[in-house]
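Read the structure below first, then the notes.
Below is a slice of the complex: some chains, not all, each in place.
In order of appearance the chains are A and B, and numbering begins at 1 in each one.
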Amino acid sequence: MARFLKNREKAKGQSPGALIFVGTQKVDTVNMRLIDYDDKNLVEKELVDIKDGAPYKQTRSVTWININGLHDVEAIGNIGQVFDLHPLVMEDILNTGQRPKIDDYGSYLFIVLKMIRFDRDTQKIVNEQLSIVLADTFVLTFQERPGDVFDPVRERIRRQKSRIRGAGTDYLSYALMDTVVENYISVIEHIGDQIEDLEEDILSGQDDGVMEKIHLFKRETSYLRKSIRPAREAVFQLSKLENDLIHEKTLPFLKDMEDLIIHATEAIDTYRDMLTDQLNIYNSVVANKMNDIMKVLTIFAAIFIPLTFIAGIYGTNFEYLPELKYKYSYFIFWGVLVTIAGASLYYFKKKRWF
Amino acid sequence: MARFLKNREKAKGQSPGALIFVGTQKVDTVNMRLIDYDDKNLVEKELVDIKDGAPYKQTRSVTWININGLHDVEAIGNIGQVFDLHPLVMEDILNTGQRPKIDDYGSYLFIVLKMIRFDRDTQKIVNEQLSIVLADTFVLTFQERPGDVFDPVRERIRRQKSRIRGAGTDYLSYALMDTVVENYISVIEHIGDQIEDLEEDILSGQDDGVMEKIHLFKRETSYLRKSIRPAREAVFQLSKLENDLIHEKTLPFLKDMEDLIIHATEAIDTYRDMLTDQLNIYNSVVANKMNDIMKVLTIFAAIFIPLTFIAGIYGTNFEYLPELKYKYSYFIFWGVLVTIAGASLYYFKKKRWF
């Protein structure tokens, strides 16, 4: 929402393609980690200067450089020069308010995704921009902050027998994107569980902040949808690109990822429908409660107001008021009161008000 | 809903294509049943080891192996090897959280559907994943638990004169899928009957759990739609595949199945619209009831409050209060009360409040 827009805003009035970091600085230093592998060899090291990574660029082995932190415009700019990236690509990497997309620059693909996860501490959904540059012999990934989200992929790379060791940069990119998509599923599931719990609260008539929760979940699912929808488009586009960077044997895996992300968007839509239904039900529950309150009021009023009136009659001070003199008047009076009250109760009972 | 997602979740972080059972174990042992037939011969037997089924694979006769239970990853893995299936196919068979789909692997089609039926005991909709592998000379079906749902198809196979005996694997697959689709219809009909019954409850003003029922049916139809919609896509895709596995003379039957499944999805949408209408009507009924309650209250209050006030007047203890002395005061007093009450009643009657 506003977040996206605000980022774009900051860059306003700048010449397109100018390198400016647009976002919030989330780490102290830019940190670069290189993994270079083929089916036989594996090199892992931290890069101090991006130029140290340049030699790996040419080799036939798969080179993956993961960059954490985007605020150091100069460092990022150097990467652009070393790997010969288009100015607009560099601008998009630095602007964390991008919409997920895939751009085909011929010799490389530029992929932007939003990584989404649920922060257990703040109980909030946090998102981070992931930019992937997929070239023939190398993959660059740019994250806003360090994280362990790609550790399972690193683990698979370290196992020499794994499928990833025998495959190319396209499969590595797929594996990274698939990890991101699986994170979507896990965030959706987390919210989904809460939404399903909410349902029972509503039907049992509990009312502690139901409105606020429905509203919060609506915003969260709306936010998720806004991030995942364009990601879905991007994933679909990927398998339809006519670019040699994507090998045919990777296609079934991309198709599988498509199924997964369709799954994710359908689940969001289902949860959103559930929230709408819940709001309707909540409103009906509130209206029913109102009816109950009014019934209590009406029953009390309808029974006691006439009785009070009758008592009022015999509280008047008319000098000539025959009933007052009669000895059994008081008991007859009580009899009348009880009869009226009983009749009223019977009437409301018959109307099934209680 | 969450169910789907949860299944996917369990497999997260795994290398794609790795064989892991994702779901709930629903039977004790994996059970394999082979039927091999052509227009002349018929063989039926239980397989202990999938390798016993291998010889039937090559013959020109139609070989149908139905596997119940998916938890034995090794057994299922063997099937994959014997019948030479792609790792992703094996993964999808074992992961019961698949979205219905058709994948064309050239020499065979892989079809995933959800079987849905209404469990009379638990009064709940249960679903089960059905995977079909349709090849030139054999059909493999994978169910999560044994069931008698395919018995009518078996019966038809046993009758030598039936159309199915003269047809190929595509017709067998069609017959199996058609059975699944007919089960959708029967579940929808079951819910539909309940929804139509609900309607009368609402209009007659009965209120025992109407909200809860509307809500329950909304969830159930939402769940059905989520399962049947992609099945419809899959069915449509099937007749559009340019794959020799589907013979031209099977096409009219596929078209017929398409009609049936369109029917099913349209019926679900109709029932969902009905539920929305019912909720609106229920809300109006509640609002009308509120009006009735308020009318009762207002009539009682508007009649008796002024009367009580008048009685109160003559209950005051002013020393000089002329009316009290007059002999007929009490009767005039009653006359005034009755007149006021009558006028009020007439007023409300004219306003058609009762």
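Criterion: a contact is a pair of C-beta atoms (placed from the backbone, for glycine too) under 8 Å apart; a residue touches a chain by one contact, two chains touch by 3 or more.
Predicted model, so just to flag it, every value in this text is computed and none were measured.
Participant: For validation: placed chains = 2, all identical. Expected total copies in the complex?
Facilitator: Of the complex's copies, 2 are shown; altogether there are 5.
In this section, only the chains that are shown with their structure count from here on.
Participant: Using mean C-alpha positions as chain centres, tell me how far chain A is from chain B in Å, no decimals.
Facilitator: Averaging C-alpha atoms per chain gives centres 26 Å apart.
Participant: If we count contacts the way the header does, which residues on chain A are in touch with chain B in the complex?
Facilitator: 152, 156, 162-164, 175, 178-179, 182, 185-186, 188-189, 192-193, 196, 199, 203, 252-253, 255-256, 259-260, 262-263, 266-267, 270-271, 273-274, 277, 280-281, 283-285, 287-288, 290-291, 294-295, 297-298, 301-302, 305-306, 308-309, 312-313, 315-322, 353
Participant: Spell out the residues on chain B that touch chain A in their complex, using ranges where they run on.
Facilitator: My answer: residues 1-2, 4-6, 8-9, 12-13, 15-17, 86, 88, 98-99, 101, 103, 211-212, 215, 218-219, 222, 226, 279, 282-283, 286-287, 289-290, 293-294, 296-297, 300-301, 304-305, 307-308, 311-312, 314-317, 321, 323-325, 327-330, 333.
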